[in-house]
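A single protein chain has been omitted; all remaining protein chains appear in their positions.
Chain lettering (A and B) follows the sequence in which the chains are written, and residue indices restart at 1 in each chain.
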Amino acid sequence: MTGLLEVESLTKTFGGVVANDNVTLAVPEGAIVGLIGPNGSGKTTLFNSIVGYHPVDHGSIRFDGAEISALRVPEIARLGLVRTFQQTRIYGQMDCVRNMLISVPHAEEDLWTMFSPYPAETTERAGELLEFVGLYEKRYMRAGELSFGQQKLLEFAMALMNAPRLLLLDEPTAGINPTLINDLIDRLKRANAEIGITLFVIEHNMRVIMDLVEHVYCLAHGELLAGGAPQQVRQDPRVIEAYLGGQ
Amino acid sequence: MTSQLEKTILYAIALAAALAAPWLFPNFATQIAFLWMMVLFALTWDIMGGQMGYNSFGNIFFFGVGAYACAVVQRDSGLDYFTAFAVGMALAAVIGVAAAAILGSGMLGLRGHYFAIATLGLGIAGGEIASGWDYIGAGSGLETPLYPGEIGAREMFFAYLFFVLAVASFIVLTRLYAGRFGLAINAIRDDEDKAEAMGLHTTRYKTVAWCVSAFFLSLAGGAAGNMIGFIDPRDVAFAGVTFGVWMVLMAILGGKGTIWGPVIGAMIFHVTQELFWTYLLGWQRVALGLLIILIVVFFPLGILGWVRERWPELFDDTADEAGAVERRVGEP
Partner (left out) sequence: MDSLLILYDQPVRLLQIVVDGLLVGSIFALAAYGMALVWGVMNIINIAQGEFVMLGGFVALYVAEAGFSPLFGVPLAAVILYLVGWVLYRSVIFRVVDKDLFISILATFGLSILLQQLANQLFGADVRTAESGLETLVLLGGKLTVAEIKLAAFALALLLGGGLFTFLRHSRLGQAIRATAQNARAARIMGINTDRVYATTFALNAAICGAAGALVAMTWVVHPYLGLTYTVRAFMIVVVAGLGNLAAVIAAGLGLGAAENFAGFVLGAEYQAAFVFSLLVVILVWRNFRLGRQRRYLK
């Protein structure tokens, strides 16, 4: 299978526990792909393996054709593969604008640009993206003082600022007020359609998955259980059993 | 806060006062020189510990390297005093920065506490190695040439030299903090994992920050060696127990991570230190240890940090659109 991201036979163990067991999947360019599974099935571990957060035991991870399983986190990020965190990580002591500015892509940066001021376009872009997520009015507020939902949006905006080709989102709607989830789904879709970012999303909320993704994978006990269109996977008896059955 | 004009006037007054001081109080010229050296110490510590979150207990290493580099040039070059001094200072800076770059490439990959302890080892190692190295005088230390001039001229010279160094470091650092560089090192401090996950060249920024510190510290070392007249490996050059500890204390006292904090902390510390020494003698160092603990535990924000929390308006920490002024990062 080909795709912007290709994971092949990926295995990762922690001590005696096999967190990811021979997982193979692919995320095509331009698509929105989902990753579901009960708690403890290895979803975040898979993300961590992909972005370089820990070494993998076995398998191959290819981004745009190039093998990345031995690369480190910042190197992978500079290739255009960015992730958001389940616990939402932003720079708490800085205001939103600064959070955005520091999130510009760094692949082209050299010793000279380190010391030069940001060009006007960058500040404008920051403003646009903050507007896009609805944080423009709060842009000078210290990020640590935003509400949880607002911080999630900021983290999303920062990820967009980094202009990635592939964005891994770890439970983007967790903890968000249900009435605001539709807005978030809309923004995700727009980011994909207008900006052209490929999305790979871990989600627990089935409604979000049904609404958002074109293709979804299901993990259980570290293994890939099923993959396909959301409707199909949702009705797959193995998936149902994984969620409802004993663990 | 205050308008641009008010700020400029304040700066001008402060500058004039600072420039006039050694001239008005020639007996205190050496004390004034040390004052500016303390300011430089605090500022160069703060870029690492306060702005970037990398507590360095070994910044004194560059001070010592600079002191020796300059003194060796002055001893061996055969040039007249000022030329040798200038060349020596230049070499001190070059070696200091090179040392930071080389050591940094290995040590800055270490996180937080590992870095702190590694630098602790570095600072002490410097003193121990210098104590045994005959080329630079080993345990007997190294003398610097006598300043050519009448009594009092030397003190004045160094008072102004250190002033220039301190101001230069202040200007360079504030410019760095105002721009992209400042954002980057703050991001590293706030969440280094996040910064890496966003592709920031963390090692590069960390190394440059340390090189900037090393640059000013080695120049200060070269100047100090000449001002004091004698470089002892453990008590002057790699003076971990005195200068090395003070660097940390002053920055935290004044408020680490702020621009004026280290300056204020250094000034207060230097002035009170003289008093403490007179009354407490050796117990002063005991008091210093206690002071570090008290500040770190009870008053971690330091003076300026505390002020900032109480009166955020003074620092443009406004919360929303209404109070904000459109700001561009990168402009002074």
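To be clear about the criterion, a residue touches a chain if its C-beta (ideal position, glycine included) is under 8 Å from a C-beta of that chain, and two chains touch if they have at least 3 such contacts.
Remember, predicted model here, so these are calculated numbers, not experimental data.
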item	value
Chain not shown: contacting residue from B:22, B:53, B:261 or B:305	B:53
Residue of B:248, B:263 or B:307 in touch with the missing chain, whole complex considered	B:248
Omitted-chain contact residue, chosen from B:86, B:129 or B:228	B:129
Chain not shown: contacting residue from A:16, A:55, A:178 or A:237	A:55
Hidden partner chain, touching residue among B:29, B:67 or B:107	B:107
In chain B, positions touching the absent partner	53, 55, 57, 103, 106-107, 109-114, 116-118, 120-122, 124-125, 128-129, 131-132, 138-139, 241, 245, 248, 252, 282-283, 285-286, 288-293, 296-297, 300
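The rule is simple: only the chains that are shown with their structure count from here on.
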item	value
Distance between chain centroids, defined by C-alpha means - chain A, chain B (Å)	41
Interface residues, chain A side, partner chain B - complex	51, 72-74, 77-78, 82-83, 85, 89-94, 97-98, 101-103, 105-107, 109, 111, 113-118, 120, 123, 137-142, 145, 158, 162
Sites on chain B touched by chain A in the complex	176, 179-181, 183-184, 186-187, 189-191, 193-202, 204-205, 208, 317-321, 324, 327-331
